[in-house]
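Removed from the display is one protein chain of the complex; every other protein chain stays in position.
Presenting chain A:
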Amino acid sequence: MAHSTILPKPLEEDMAFPPYPRQRASARAVVWQYCVVTRIMLMEYRTSWFIQIFMALILPMGIIFFLKSVGDVKSTTQAIFLLGGNMATSIAFGPTNFLVTKIGWAKQIQEFDFWMALPLSKLTLVFAIIAVSLLFALPGLVGVYVLGNLLFGLPFMGQHLLLVPFIPLCVLPMAGLGTLLGHYAPNGQTANVLGNLLIVFVGFLAPMMIPMDVLPLPLQIVARFVPTTYVADAFRAILANQINLMVAFDVLILSFFSVLLLTFSYIFLDWRTA
């Protein structure tokens, strides 16, 4: 690995000189570290990947199945509304919930101590955790998309491939939110409760499966500040093949949420014991 070097000077005369100069990591070294950490993070899910993916799939798919079974879907517009909302919900059920509990428990069992004792930046670790959560989001999203299209009788269209580059932008703000919530959970149990609260809020108290104008005014206001509202809107627009200025607006808002929430989670994720 290529490194530029900084040779520190001991302050006092009786201070020993460092046995080697400090290593300032190059971009290549940072990417290398990121790959190693992400790989370790993925290995950590050897025994639990199935349940993680199952959880991200089962609830949104169950909701689609329920709505189809009670025969409440009368038009294509309605089907697209529900499918887009469910795909956004699967992000909350999967990566966001995953991050809340992951960070909450990691704090409780002092998992970060291991990483802190390595010459590794917090940013590298945060991005590795988010990358893993992104990966866990994919099966849920794909599963909901395929099952929803089949059950609601929607066509599989080439334009739907636009969803693929759009997915990270939808996951990132939710990942930031999950990281923040996990950090503020005082222990693992509270993190679990927060994760469940998030599911209830996003699934049933936000315009995911319920149109915005049906929600009570306070929830309508809160919904404007929750990224999943814009994620669902964007998914619906792509599913309906209506790429217009509103989608551009959603992209803008989601980019803003991504930057804001990831910056906050980086700043406030205080892994050193205060």
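Heads up, the rule we're going with is that a residue touches a chain if its C-beta (ideal position, glycine included) is under 8 Å from a C-beta of that chain, and two chains touch if they have at least 3 such contacts; residues count from 1.
Note that contacts and distances are computed from a predicted model.
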- [ ] If you had to name the missing chain as UniProt does, which of "ABC transporter ATP-binding protein", "Nitrite reductase", "FAD-dependent oxidoreductase" or "Cysteine desulfurase IscS" would it be?
- [x] "ABC transporter ATP-binding protein"
Task: Candidates A:110, A:159, A:187 or A:241 - the one touching the absent chain - done: A:110
Task: Interface residues of chain A (partner: the chain not displayed) - done: 1, 8-12, 14-19, 22-23, 32-33, 36-37, 39-40, 43-48, 106, 109-111, 113-121, 272-274
